[in-house]
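This is the structure I want to talk about, given as structure tokens.
The other protein chains are all here in position, but one chain of the complex has been omitted.
== subunit A ==
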Amino acid sequence: MELLKENWIFAEVDLNKVNPITYQLITKMNQISNLPVTVVLIEGSNESLEDDIKEYGPDKIITIKNDQLAQGNDLEMTNALDTLIDKTGRPNSFVFAATVVGRSLAPRLQARLRTGLTADCLDLHFEDDDTLVQTKPSYGDNIMCEIVVPNHRPQMATVRSNVFEAKKFNNPSTKVINITNLKVVKDNQLTILSKPLPQESAESITEASRIVAIGRGDKTEENLTNAKRLADKLHAVIGVTRPLTDLDEFDINDQIGQSGQSVSPDILINLGISGAVQYTAGISNAKTIVSANTDKDAPIFKYSDYYYVGNAEEFSKALERALQ
């Protein structure tokens, strides 16, 4: 089997939109790979998502335009990718998003190609130019493993969302190759009907992916109104520290911390919260933490990725404007 000196990324498309993880993977691969970076995109015949992907500057985009395939049947997509690889040769590596789609398609292709696949990676780097070193968690994130696939190609991985940054990159030499005549073997066992998920309303803080949390330093009526407007703008849910559960409108379900709820949002914004251990016990799984506090030595800053020293109300109003 011919080997192709390229690293491949599978573009994840959810209802005619490229999932941002795809851009994150392109930026990461561009940073770590000495070989050309190719994106493989499956889309409907009237779509041109390659234009969006181009902005992140891969070396090549292979687009397979096919309405049947775009419906997302794992077996059909496996057949298509296998046929493509048959023609081009096996890439050095092939990475996918660790989403339901990626985690269903990649292992099927892995079995077809009889190679190794590492699930749910948090980091990737190359050694000796082409060995992909994959770092993945196990035992519910309590253990980290480093996995390599020394003798098989492609080296496959699925990667979690939002562990890498996406950066637009102008690459004037990005080549787009359109494949319109790929033979598709239809899977007659399954009929798939897809519809967009309704956007959730009144989400609970334990499930929320964005939280604006309010503490005693941001407690006045007016500040609360501001914080709620900010939360609306961000599609975030409001959480509070324990002292605020004295107010009628908040109870233990809104309270974050040891005697309240543990939260795991992608982003948590703390307004006027000191950072007592009983509070921080509930936020260890928050991915990105932003805090505003007038006290430059507030303990919460130690737990924060970004912090603002000053009035929480002014900060939350400014943030609302910045999001216009």
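By definition in this document, a contact is a pair of C-beta atoms (placed from the backbone, for glycine too) under 8 Å apart; a residue touches a chain by one contact, two chains touch by 3 or more; residues count from 1.
The definition used in the following text is that contacts and distances are computed from a predicted model.
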item	value
Chain not present in the shown complex, as UniProt names it (candidates "Electron transfer flavoprotein small subunit", "Glutathione S-transferase", "SsuA/THI5-like domain-containing protein" or "Aspartyl/glutamyl-tRNA(Asn/Gln) amidotransferase subunit C")	"Electron transfer flavoprotein small subunit"
Residue in contact with the excluded chain [from A:174, A:261 or A:311]	A:311
Options A:58, A:91, A:116 or A:282, residue touching the unrepresented chain	A:116
Option from A:51, A:67, A:129 or A:165 whose C-beta touches the chain left out	A:165
Which residue of A:3, A:144 or A:252 touches the chain not shown here	A:144
Residue numbers in subunit A that touch the chain omitted from display	14-15, 17, 19-20, 23-24, 72-75, 78, 99-101, 103-108, 110-112, 114-120, 133, 137-152, 162, 165-167, 187-197, 234-235, 266-267, 284, 287-290, 301-311, 314-315, 317-319, 321-323
